[in-house]
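The structure under discussion appears below in the form of structure tokens.
The complex is shown incomplete by one protein chain, all other protein chains being positioned as in the whole.
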């Protein structure tokens, strides 16, 4: 868990959405879907901000985040070569299953971590499709990146201004997409809707975090069997254990 | 009372002592000995930091400050072209008297505002000497600047490592310096010692400040006649009104 | 878009009221901007007799907040009436809130009677909670019986609406709010400062000559919000929310908690334009949050 990372770039890639490349220790990252926790130097942003790892290599890691409140606003203005205090990697991440045909389902800023999953699937030669849901055409990002991995990518927007119209489940159903396993990340509403379907897979959840590394019990999430800390035993849960 | 100033330079000139040149509005400065109040962006430095104006021209003002605690520490690390939120000018400043032979008496970081006084005296063709007291040779600064105005400058250090040995009053007495009026700024102990002597003049005081512009009553200083706000009716008081 | 709100006896153009002790007698701020843009303001707490206040240092600092131990320095209510409010009238044509402190019930009543003569005073704000006055003050604010008694007697002594300003340094602020409401208070101002201290590490001595002082600023905001929220459930008179408000977002948050108007204290001290900037920022923040009329958001967090 190394602390200091240097901003290599920080650029707008969609409506209020930024891609930041950080230089620093990545050797402990062990699964796609893990996250980092960023200290943002301002009295009003006392707690760290959790953001999923979108991609990484030996010396850099990439995140994609949307400006939501004060913390992400400040982050979006961070200049190249700034040093950030970051805890990384945190959480369990997705456990890749070896099945025939898989589906990645991302909603909004839940899309980024799925890119690491996609890369892992490519590496393992597992076939997969990608479904991305956004509010409207201005929000769309990463579509091309997924395509360049050779996947079929289906984009849907709530208002139909880009790709299909409707939510991701509408799309899966209307396109009759076949898959035997899925990995999903997105708003809680989308995740819960997925769990209600008969599909089997893993989902990445969000909770407000005090620490991000298991010390405060702030992020406890009730599952069918027990409580899990989203920051430690999560953020990824199995669809079978999610309590609605 | 303009707000934004740009740091043009910020350099070490003596032990822990920095000279900072700021670009910004100076047109309201009306007397030597006025001060500015600097916002330092850090949760631990919630209040502004008052620092005397050392010198100014149409577009720049200069301050000289010593690193004392967290605020001045951060200030000392401020880089060129940083924008600072500053209230300026504040306080009454020294009222120049037209007498024959005057003396400027500065102790430690009380020395800087006297430089503006000196320039004003030169402009008005008033004769004056300068006495500067420091703890030791590493603390000495501004001596040359006063000399270049053509004044006799006497420096004394408490430990005798530079110039004379002893405090400013020791020096005045041992050198038998003649003056009919003085302007003084320095530690309260020095100011009080001066008031106890028979000399007549003006002294600049310090108090912890909540606002710096007369709103909070935090800096009230009892005088012989009434209470004065050091930030508003001060920092300069007449020797005749100082209550010991 | 409607920003105006109503307090007992005062219709305000907007809910922004600089808080007592942080805005002097107003005219000092008129050097910086036209103070008639304010909803109103509460002047520096005055007492029957002139007070010189505490020794200096009276000011200390802490992370995201400050401590003060002014000790109610003020020229006495008669001088306020004759000198300060006259100076104020030259630059201000709205009503002002008269913040009154005291050590005995008699002092309060006498001071209230005197200040009530002013035609520029729109309401009395009884400071029953100043933590920096050794003889009394804090006692009134921590005991519901005394608080109620003081309120009742002051109400009898004036025709002006009486706002009671509560101390947060109590176990049960709701109980005191209910007591003063029953005693006739027209509104509640809350909160005054928390009690705190700092110690000088070099000398080992308390920074404040008075040892303890009142802690204010953004650091205390969550405590203020909670207390306003709690009292809103228990009283039906309006609440003026105070504590750590630094910008228009904080104003909205305080109104959501239950405040009808807000007071801005410390923010004015570190930025003399703070209250003006908040007023300027308010319409834009209302737009962003989809708020058309501030009256509709009072107590929204309870719904």
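To keep things simple, chains are lettered A, B and C as they appear, and every chain counts its residues starting from 1.
In the analysis below, contacts are C-beta pairs under 8 Å (C-beta built on N, C-alpha and C of every residue); 3 or more make two chains touch, one makes a residue touch a chain.
Here the structure is a predicted model, which is why all the values come from computation and not from measurement.
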Out of A:87, A:172 or A:242, which residue would touch the omitted chain in the full complex? A:87
Can you list where subunit A touches the absent chain? 1, 39, 43-48, 87, 207-211, 213-222, 227
Kindly note down the residues of subunit C that lie in touch with the hidden chain. 60, 62-65, 67, 142, 169-172, 194-199, 201-202, 204-206, 211-212, 215, 218-223, 225-226, 229, 244, 249, 252-253, 256-257, 289, 297, 300-301, 303
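Rule of thumb we're sticking to: only the chains that are shown with their structure count from here on.
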Between subunit C and subunit A, distance of the C-alpha-averaged centres to the nearest whole Å: 46
Could you please state the distance in Å, as a whole number, between where the Cα atoms of subunit B are centred and where those of subunit C are centred? 36
Between the Cα centroids of subunit A and subunit B the separation in whole angstrom comes to 57
Shared-contact residues (touching 2 or more other chains) in subunit C: 63-64
Residues of subunit B touching at least two other chains: 43
